[in-house]
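Taking it in order: structure first as structure tokens, then the write-up.
The other protein chains are all here in position, but one chain of the complex has been omitted.
Now for chain A:
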């Protein structure tokens, strides 16, 4: 089982991952995946509650913001050259 970057989130992450893989293989891949009413939504919320704190503590939220900025810059340059 793959770990979370935050060990304190491992348990909620595992519950979500298991749910997601089951939903993905048994429903989504068979064309029955729906948006918000999927059975993993509440587990995802619990997992994110834990993970978002960890991302902030480790300053990964800043890295994510930079990555979004950077890909905007990159797209601008890329499109200009075209």
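Operating definition for what follows: a contact is a pair of C-beta atoms (placed from the backbone, for glycine too) under 8 Å apart; a residue touches a chain by one contact, two chains touch by 3 or more; residues count from 1.
Basically, contacts and distances are computed from a predicted model.
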(request) For the chain that's not shown, choose its UniProt protein name out of "Spindle pole body component", "TRAPP II complex", "PRELI-like family-domain-containing protein" or "tRNA (guanine-N(7)-)-methyltransferase non-catalytic subunit". (result) "PRELI-like family-domain-containing protein"
(request) State which residues belonging to chain A touch the missing partner chain. (result) 1-6, 9, 13, 16-18, 20-22, 24-26, 28-29, 31, 33-35, 38, 44, 47-48, 51, 55, 60, 63-64, 66-67, 70-71
